[in-house]
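Here the complex is missing a single protein chain, while all its other protein chains stay put.
A, B and C label the chains in the order they appear, each numbered from 1.
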Amino acid sequence: MTTLGIIGATGYTGVELYRLAARHPHLHIIFATSEQYHGQQLSEVFPHIDPRKDIPLCATSDIGDEKPDVVFFCTPDGIAMQQAPAFLDRGVRVIDVSPDFRFDTPEAYKTWYKKEHTAPAFMKSAVYGLPELNRQKIRDARLVGNPGCYPTSVVLGVAPLLEQDFIAPGSIIVDAKSGVSGAGRGLKLRTLYVEVNDSIAPYGIGHTHRHVGEMEQELGRFSATKPFVVFSPHLTPMSRGILSTIYVRLTQDLGSKDLMDVYTRRYASEPFVRVLHKGLPETRFVTHTNFCDVRIDRVEGTDLAIITSAIDNLVKGAAGQALQNLNVMFGFPEEAGLV
Amino acid sequence: MTTLGIIGATGYTGVELYRLAARHPHLHIIFATSEQYHGQQLSEVFPHIDPRKDIPLCATSDIGDEKPDVVFFCTPDGIAMQQAPAFLDRGVRVIDVSPDFRFDTPEAYKTWYKKEHTAPAFMKSAVYGLPELNRQKIRDARLVGNPGCYPTSVVLGVAPLLEQDFIAPGSIIVDAKSGVSGAGRGLKLRTLYVEVNDSIAPYGIGHTHRHVGEMEQELGRFSATKPFVVFSPHLTPMSRGILSTIYVRLTQDLGSKDLMDVYTRRYASEPFVRVLHKGLPETRFVTHTNFCDVRIDRVEGTDLAIITSAIDNLVKGAAGQALQNLNVMFGFPEEAGLV
Amino acid sequence: MTTLGIIGATGYTGVELYRLAARHPHLHIIFATSEQYHGQQLSEVFPHIDPRKDIPLCATSDIGDEKPDVVFFCTPDGIAMQQAPAFLDRGVRVIDVSPDFRFDTPEAYKTWYKKEHTAPAFMKSAVYGLPELNRQKIRDARLVGNPGCYPTSVVLGVAPLLEQDFIAPGSIIVDAKSGVSGAGRGLKLRTLYVEVNDSIAPYGIGHTHRHVGEMEQELGRFSATKPFVVFSPHLTPMSRGILSTIYVRLTQDLGSKDLMDVYTRRYASEPFVRVLHKGLPETRFVTHTNFCDVRIDRVEGTDLAIITSAIDNLVKGAAGQALQNLNVMFGFPEEAGLV
Partner (left out) sequence: MTTLGIIGATGYTGVELYRLAARHPHLHIIFATSEQYHGQQLSEVFPHIDPRKDIPLCATSDIGDEKPDVVFFCTPDGIAMQQAPAFLDRGVRVIDVSPDFRFDTPEAYKTWYKKEHTAPAFMKSAVYGLPELNRQKIRDARLVGNPGCYPTSVVLGVAPLLEQDFIAPGSIIVDAKSGVSGAGRGLKLRTLYVEVNDSIAPYGIGHTHRHVGEMEQELGRFSATKPFVVFSPHLTPMSRGILSTIYVRLTQDLGSKDLMDVYTRRYASEPFVRVLHKGLPETRFVTHTNFCDVRIDRVEGTDLAIITSAIDNLVKGAAGQALQNLNVMFGFPEEAGLV
């Protein structure tokens, strides 16, 4: 059995990772931390956890020199960059589900997260954990920066066209709709039931959301010129799910069928990307799964195409993708524990 | 125009009261306080407020010796008992939408709210503001204790039978379902969207919820022996509304029609109680209205009857009823501003 | 009192119109029809209707030669074009809340609604009922085509820039999110609770939705060249509300403040458009009101601006706007019955 530890097991992502990992046939969880709830059983905080799979929560300071094969960080930004190096130094592989190791440079991190990166030396060796685009590098990575939820849906949606130069990189408009778990389990007026229920709300629109930098960096790997992403996230009255409706300008006259072929070919052997030939992606079809559903439609009479892409923000957008990365890193079947 | 002030205008009840009062044909609002948001316009906190009806929020300490005709307290328990006396002493009538002046004795208040009452002298003169049962006394009251949301739905549902000795006072079982606004606008993990959505949850069941004392006191006015209310509230995934499903034991063999007749007669001239002869109460039929919908069904083959009663917890259960009380106190048509 | 009749009072729009009209100080409703429920009281179908304002439902065939001052059609497409002429011929003014009289030509109607128009002679005199843009013509209109819900939010959002040539008419991308009442009260698998809840779904994206023709026609009045609207509607888990997030390409280098000034000036005297200088439009702020909230944000570093526009699809997007039109047509204060 591969052993693992979870730092930050009582946020929405942390407990989802725990739940999935506990069902994985080849994994054994040896610790789960919570600064808020340590001393309690995980099932006291989340009664849905099967008692047969329960675990006591400890503080990070109690881990001592435990040496699992891999540690996951499901923490707010700024924690992993401080704590991951010690694990890496003693040979533990790290999958950081927080944003700390997604960026190439400390400057980029500072631009979008407004703080100095404290472990710039480790950024270089970190691999961006999107298996569909980076599988080879992930295999041998010691440190994986697990993608953000919005970027997962957008990069999987846009990369197939961008890498073929079929779209203009400067004109990517992403209108995204996210479930409320994406805002975390912290106490905020904005995520109270009464404030969210029965209403949809845009926020941080334009070029300001912290995921913009991540999207542009990753899409930039497929483009000679730096992409520009206009990004409009919307808080949507649902617990989970992200739908990205993406407007791109084609550089060549390709019809819907040609465009769909690009996606079909690109993702032919991918276990977790479904190219929908009938119907459009909806978040309910991917909820509680590790799938990304994607589709493209040419708008006749224009140079525009509309890509629609749906994921579960807590699974393919976080915990599920983290396990998919683990499967790649440790040589398990990529679907292990995820179907 | 009758002038009024609102203490605590930025909770869910406070802003609902503001919205309703601003539409009332005979009222003029001269101040609205918020300890959290003073200095801002009300519309900055609640953008749904019509800008033509906006008001600057002030701190309570800024009111000075303003002397409106009536002041409403839409505050947590413990505030009105401290601040209402000064208003009353200078001739301002008070409608307390908080629980501070609902009880007959300081002992009862302490039993259920776990704190000493600081204005026991004023409790005596306070009138319980349920117009359907107390209209005469409300007319001349200087101080009204506006009923709690659950008690409104329960007392209106049970009183018609109890006052005729048709049911056993010791066997009243109330299974109530409330929308989330009843839990207030404070930051609590329990009322985050993701914790509430798509799930129903009982809480504080049995004989422990603070509204039990209020129900038993008010129902006791109609009964020779003290009633005993078993009360099971449930947090329900909806923003507003209370449905009480009430199980009572009949002392006489009355059929559904006889029982309905009791209600029809009792509430014949009431502007805000609808006795439903077709279909059962549902919260959606009373949302955003001051109605209480009520119905009774005998369970054949038993001595049980089931009363169902629905209100909007923020309107008939709080702000709307407060305005109904104002209408009674100031001689306006009882429906003014409420239809 | 101005007298009115409602054809089709038991759809979501019809009952909303009834509810609003019954509260209007200058109106008297003399009939309300329902082919499905005639013979019942309206309150039997919709128990939320105040019994003091109830009305018996009749079949359209029972109206006879009743001659109210105005008749509203809240019917599916294809009914008003058949029945409105008889009313108009006997001097009754008509406000058609269905799509039958929104188009300039029978050809355009056929293109988008896939049927022959049976009253082309009346199309010419019909006025498109968007008071903010057409107030003068509405005043004297005998026949008003009340705008569709999506077009209301889009035309109010885009017209101020288009009429000044500040944006390119060929590059208007509308990403719209609608509550489920927009799909009507008919029985469709797609609008069952379980199919909608906790999920967001795009549908009919690109250039296919029937409201595209209406938007392009109306926006075309402000532009030398025919506009092209790319339109992506999304079914959103909420009962009411439309949010349109609109991406436009500026033809001049205007900053956010300049752009906001355009809107502020354009709508300065409008009673039902709020230009939001703080925060973005959210549907909850306009629900159950006749407001359209609008805002524009320039995306720095690009020629793009993002317009966000929110309405309640059943009020400003249908019944409320119909009453606003009535107020204009009959010389009432424009806000009568709507605040």
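As a working rule, a contact is a pair of C-beta atoms (placed from the backbone, for glycine too) under 8 Å apart; a residue touches a chain by one contact, two chains touch by 3 or more.
Because the structure is predicted, anything quoted here is derived from the model rather than measured.
Here the missing chain is touched by one residue of C:28, C:52 or C:188, and it is C:188. From the options C:132, C:175 or C:198, the residue with contact to the chain not on display is C:198.
For the chain missing from the display, the contacting residue among B:239, B:289, B:313 or B:327 is B:239, taking the whole complex into account.
Even with one chain removed from view, chain A keeps its contact list with that chain: residues 23, 44, 46-48, 50-52, 197-198, 274, 276, 278-279, 282, 284-289, 291, 293, 339. The chain not shown here touches chain C at positions 12, 180-181, 185, 187-189, 191-198, 237-239. Contact between chain B and the absent chain runs through residues 170, 173, 175, 177, 179, 195, 197-203, 205-207, 228, 230, 232, 234, 236-241, 243, 245, 247, 280-284, 287, 297, 299-302, 304, 306, 308.
The rule is short, and it goes like this: only the chains that are shown with their structure count from here on.
Most remote from chain A, judged by the distance between CA-atom centroids, is B. Relative to the whole-protein C-alpha centroid, the nearest chain centroid is that of C. The geometric centre of chain B is 37 Å away from that of chain C, both derived from CA atoms. Rounded to whole angstrom, the centroid-to-centroid distance between chain A and chain B, based on C-alpha atoms, equals 46 Å.
Chain A and chain C have Cα centroids lying 39 Å from one another. Residue positions 197-198 of chain B each touch two or more of the other chains.
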